[in-house]
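Take this structure, written in structure tokens, and hold onto it; I'll ask about it next.
Yeah, one chain of the complex is gone here, protein chain that is, but the others are all in their spots.
Per-chain residue numbering starts at 1, and chain names A, B, C, D and E are given in the order in which the chains are listed.
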Amino acid sequence: MPRLIEYAEAGPEVREVFDAIMAARGTTDVNNFWKALAVDPVGLKRTWESLGQVMAPGVLDPLVKELLYLASSMTSGCAYCTASHTAAARAKGMSEPMYRELIAIVGMAAETNRLAEALRIPIDPQYE
Amino acid sequence: MPRLIEYAEAGPEVREVFDAIMAARGTTDVNNFWKALAVDPVGLKRTWESLGQVMAPGVLDPLVKELLYLASSMTSGCAYCTASHTAAARAKGMSEPMYRELIAIVGMAAETNRLAEALRIPIDPQYE
Amino acid sequence: MPRLIEYAEAGPEVREVFDAIMAARGTTDVNNFWKALAVDPVGLKRTWESLGQVMAPGVLDPLVKELLYLASSMTSGCAYCTASHTAAARAKGMSEPMYRELIAIVGMAAETNRLAEALRIPIDPQYE
Amino acid sequence: MPRLIEYAEAGPEVREVFDAIMAARGTTDVNNFWKALAVDPVGLKRTWESLGQVMAPGVLDPLVKELLYLASSMTSGCAYCTASHTAAARAKGMSEPMYRELIAIVGMAAETNRLAEALRIPIDPQYE
Amino acid sequence: MPRLIEYAEAGPEVREVFDAIMAARGTTDVNNFWKALAVDPVGLKRTWESLGQVMAPGVLDPLVKELLYLASSMTSGCAYCTASHTAAARAKGMSEPMYRELIAIVGMAAETNRLAEALRIPIDPQYE
Partner (left out) sequence: MPRLIEYAEAGPEVREVFDAIMAARGTTDVNNFWKALAVDPVGLKRTWESLGQVMAPGVLDPLVKELLYLASSMTSGCAYCTASHTAAARAKGMSEPMYRELIAIVGMAAETNRLAEALRIPIDPQYE
């Protein structure tokens, strides 16, 4: 079990990041991922800021960005990330039919990815 | 190198699938993935039909579906699939800024996925 | 590119292993995997002997063992291993229909593996 | 936790697949994998039918097919799939000595796969 | 759940390895990894001896070797190995600041690894 830093015991650098997370999300606590990262206040701040940059409003819709994050987390097999980003995607508007389509794509991609590698298929010139 | 089945040498079952692929995509040839799968006509047909079901019009936009397929392929490290689905996503309207945002999400997810697993973070009750 | 140790330049410990490999396989050269490992003669010997133990005649048929090695290599996405163990499996009797069935299983397993993880399915009591 | 669809609450399309699974396996219930997939009746049916095609009697023995599925599941690190396919393999005749040999191959393949990639070994011409 | 072989029920070959593990580590019991491997006494012995060779005193400091083992285990996403090698690294002198730096490297490597693959970056000539 990782050590989880609670707000009450956190130093000012950690509290600053926790405050920013809670403000951004409208919550009164942060989830375990941030509490665990807080053992390294510098890493905590860097990760939160990088995530903010990556997920900032852009050309892709915020829900689409969250779905992409979730698809990537599912594909890499991270249970924590799959759980937390499924919740985040639902909070941003992922409906059950969207979730079903996402799951189906992640499963199908896994199959064709593996087939392409098992058969060692050469990349077509038009894709280079 | 896998054996690649060309249309000219293909039997009727394979040609039927190749015809369907070319019709769906408006192309005059199929890419190597399908030529390699064609050594197994039954598997070729099943894979094409499954892919058709998964990528059929639904609640998610076709471009979003393709971006999800691409994010999943990048995450699983399949070079062929990354190349072919990057091309497919561009054909469906992925702009350079979209591509950049996608790449950034896939990279960031890889980092936080790994951190969550390296720290063995327990899943918060609200995510269960 | 890794440094590849050729027989002519190899020391006696490496030659001993190379001789054993060539004798076991009835070949007059060893493949690049062993030439690359030979930069570490102790590791070369350990790997060859471990492999010999693992692939020794047992309750599973030698071809089945080779198919399992190949399925595992395909699943882990190692191109070199997929290429070399596909050749090895063919040498031990893998027919084209067997190869097709193997590929289909590896692809299908990838899909259901990913679905099980994406959905975070709890293990049924009867499987514990 | 994923939502698990029980037979009692399932619609006719889901029940049809559940009936087919129970008939094929001679059981009075389906395992959680299918209950979780059942949130998407179309995906459930496609996955069950694809699995049926892939695992249908062929040139490889049914036990060998199951062992390959298990080796692939172990290699991809899917705990659910490893648990369920270990049970399935035992039901099809996997003895303890077979299981030990399988485990040893999966472990050894992991090591040589990683060595081949860490050393970036070029594929020998005879394997192309 | 795997079957775990306890010392009391173990045969002489297994006890010999268990004795060696406990002597090397100054403990009065072995951890579950070895108890599970013990279902295959030959594999148990091979794994213990291979591990001994790999982790034997060499040019790299024993703590550095353990940190490398841990980084590799974290990267491959093995929860058991991450837990056991975190403990082993602490026992060999890994301080909290070292642990934080290790975690940060593993996370950062995951991100740049994924970016390099997602972008399919060609290897620079000077790295070949």
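Operating definition for what follows: a contact is a pair of C-beta atoms (placed from the backbone, for glycine too) under 8 Å apart; a residue touches a chain by one contact, two chains touch by 3 or more.
The model shown is predicted, which means the values in this text are computed figures rather than measured ones.
**Q** With touch as defined up top, name the shown chains that contact the chain not shown.
**A** Those shown chains that the absent chain touches are A, B, C, D, E.
**Q** Using the definition of touch stated at the top, determine which of D:17, D:38, D:108 or D:123 touches the missing chain.
**A** Checking the options D:17, D:38, D:108 or D:123, the one contacting the hidden chain is D:108.
**Q** For review purposes, identify every residue of chain B that touches the missing chain, sorted by number.
**A** 77, 96, 100, 103-104, 107
**Q** Which positions on chain A touch the chain that was left off?
**A** With respect to the unshown chain, the touching residues of chain A are 1, 42, 46, 50, 53, 128.
**Q** Name every residue on chain D in touch with the hidden partner chain.
**A** Looking at chain D, the ones touching the missing chain are residues 74-75, 77, 79, 82-83, 103, 106-115, 117-120.
Methods note: only the chains that are shown with their structure count from here on.
**Q** Can you spot which option in D-E, B-E or C-D is basically A-C again, with over half of the contact pairs the same by residue number?
**A** B-E
**Q** Measure off the straight-line distance from the CA centroid of chain A to the CA centroid of chain B, and report it in whole Å.
**A** 21
**Q** Once you find the CA centre of chain A and the CA centre of chain E, what distance in Å lies between them?
**A** Spacing between the chain centres: roughly 28 Å.
**Q** Do you know which chain E residues sit against two or more other chains?
**A** Where chain E meets two or more other chains at a single residue, that happens at 43, 77, 103, 107.
**Q** Looking only at which chains touch which, which shape fits best: line, ring, star, complete or other?
**A** complete
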